[in-house]
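Just dropping this structure here.
One chain of protein is taken out of this complex; the other chains stay put.
Labels for the chains are A and B, by order of writing; each one numbers its residues from 1.
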Amino acid sequence: MSEALVPHVAIVTEIRTETPDVKTFRLEAKDGGKLFEHMPGQCAMLSIPGIGEGMFSITSSPTQGDFKECSIKRCGLLTEALHALEVGDEITIRGPLGKPFPVDTEFKGKNLLFIAGGIGVAPLHSVINYCRAHREDYGTIDILYGSRSMDDLVDFKEMKEEWEPEDGLNLYLTIDRPQEGWEGHVDFVPTYLKELAFAPDKVAIICGPPIMIKFVLANLLEMGFEKTQVYTTLELKMKCGIGKCGRCNIGTKYVCKDGPVFRFDEIDELPNEY
Amino acid sequence: MQEITGLMVKRAKELLEAGEVQRVIGWTTGDFCYDVTPAVFTKAEDLEEGKFVYNSFCGSNLSKYLIQTLRNDINAVNTAKAMAARKGENPDDIPGPGKTLVFLKPCDTYSFNQLLTEHRIDKSLVYVIGVACRGMADIEKIKLMGASGITKVIDAGDKLEVKTIYGDKSFDKKDVLLEKCACCKGKEHKYADEVIDPEPLPEGEGKGPMDRMAGVTMLEEMTAEERYAFWNDQLSRCIKCYACRNACPACTCMKCVFDNPRSGVDSKANVTEFEEKMYHIIRAFHVAGRCTDCGECSRVCPQGIPLHLLNRKFIKDINEFYGDYQAGEAEGQRAPLVNFDAENDVEPSIVNEKGGN
Partner (left out) sequence: MKKIALSKLNELFAAIAKDTELHLPVNFKGETVFKKWTEGDNYAKDSLKTVKSPKDLFFPQNENISNFRKEGNKFIIDPVELPKSGIVVFGVRGCDEQSFRVLDNVFLAEPVDTFYEARRKNSVIITAACTKPSESCFCKTFGIDPTDPAGDVTTWIVDDNMFFAVKTEKGEAFLAKYADIFTEAEEDDTYRVENVKYLANQIFAKLPLADLTTEGWGGDKTDEKFDDPKWQDLSTACLGCGTCTFVCPTCQCYDIRDYNTGNQIQRSRCWDSCMYKDFTMCAHGTARPTQKERYRQRFMHKLVYYPANNDGMFSCVGCGRCVDKCPVQTNIVKVIKAFGGDKK
């Protein structure tokens, strides 16, 4: 059997509606135990047989338990079908796929700045919870997160109730346009970032829509960050997840195998096709 | 061929230099004379003979290229206008895309008319020069007849002189015609702003030597089992490369049903034997009444499947049931299959009486 392409069955044990179009699914092995080991930033191929298979960030941290969670935005054929799932339904999963964030090496002992937009928080969620669980290994944690509206802030409850009260963790939330009931900051993420004027003594980890990444990176560089201090995750169409089907090829790299986590100096070496 | 190529180059250069057209769709060649590629020329100096070619291997139908070329040009203008507007400039100052000159052989003009009828291209953006054609050669036939190691092919009237590293060969052009040319509908251009034809044939002459419907008649004479076996044999060789669809001037959907994951029939390989048949049969149905019989599907098939037979069967049936009809004969025709006439149109029972099965 081709281990790499043949999935395991997983059971959906919890579904949380995060926003009008994002749901978080908790997946567990059918007979208990772990589906597989993973590290923050790694992905999994989820599938509803008959509909298709797709690559998703694992949003839970391995420190949270044996389960895997994925926050999924409804935007295509497969994600529509996933959103129709109910607790107790089965799907298939294979993983872990891709390279994780260097949480135990390059991030260790550093101050961390997370910048996310919209569903882009998904791959960072796992890193943040991993760092919170190993709090002594990291310096301050700053989280700047923005979305279109209040209703589109994924993980809002967890951020406010669990993350924000912690010492050494600063949460900055923003939404694109003013909205009734929102007393927080209103602006686009890159503009708010400039306003916050973080010192460049941090490792920055960013994820969001391409246009946000572009402006956030430009602003970080202006603030004195080096490209070697900034990480992101790329996303392209994937089918195999193991660097063979050819779909996520950018230059000499395969996003599924060599990524999805890239440092910006590595991205600079890729042709502009992502 | 030399003479006509010279005239084509001259005229294209004049029109480009005068600014009457902005680009020219023609043909260019590579290493072996027969490896002709459609090409877009935008500078008069690129239109040198040798770079621009018109020889016996210009079988490809350039009408199809108009769709993408015109779309690209319009998109470019729209982008420029949007940029101008953003900069506070007057978008109306941005010049339009200008005209595209296209060289069309007589059979290609049927496709052109059909595209006009279906509003796939804007006539005002095109300048059509009809070019004379005396039939295009099929390199596959030449190779099958023993020419290998070809270094050059010389057009010599009714003959093709083929130079190869194993010695020279000569072929009668009529023996190596593309199937579509062997069944040529005629040498008259059905649309053209001007025609380049240094030695025009007398009216009515120049039709292909072969009976266009002979293949269909042969299929009709088979038993259902034989016919099934024939298509099974042929279509089982299909590799789903979609060259037939992508070359077909009647296949102009922005998103083909076979590329659409929501259609449930999209596929790149045949999981079951049925799939390749379904693809070709559905495609034939979709172009029925619109197919001008340009023969591109069979010409481009890497597996040599006679796909045109499916389309010709439809053409024959339509002719028999609704009276002779040639798609692309003129712009704006009402095709029988989209033109129901309660008085005269045939009812299914009559189809049966007439022997349809």
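In the analysis below, a contact is a pair of C-beta atoms (placed from the backbone, for glycine too) under 8 Å apart; a residue touches a chain by one contact, two chains touch by 3 or more.
The structure presented is a predicted model; accordingly, all values stated were derived computationally and were not measured.
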Touching the hidden chain in the complete assembly: which of B:159, B:207 or B:240 does that?
B:240
Across the whole complex, list the residues on chain A that are touched by the chain not included here.
1-9, 49-53, 75-76, 79, 86, 88-92, 235-237, 239-240, 242-252, 271-274
Residues of chain B in contact with the chain that isn't shown?
30-32, 34-40, 60, 65, 143, 148-151, 164-166, 233, 237, 239-243, 245-247, 259, 267-272, 299-300, 302-304
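To be clear about the criterion, only the chains that are shown with their structure count from here on.
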Starting from the mean Cα coordinates of chain A and chain B, work out the distance between those two points in Å.
49
The chain A residues in contact with chain B across the complex are 52, 77
Of chain B, residues touching chain A in the complex
261-262
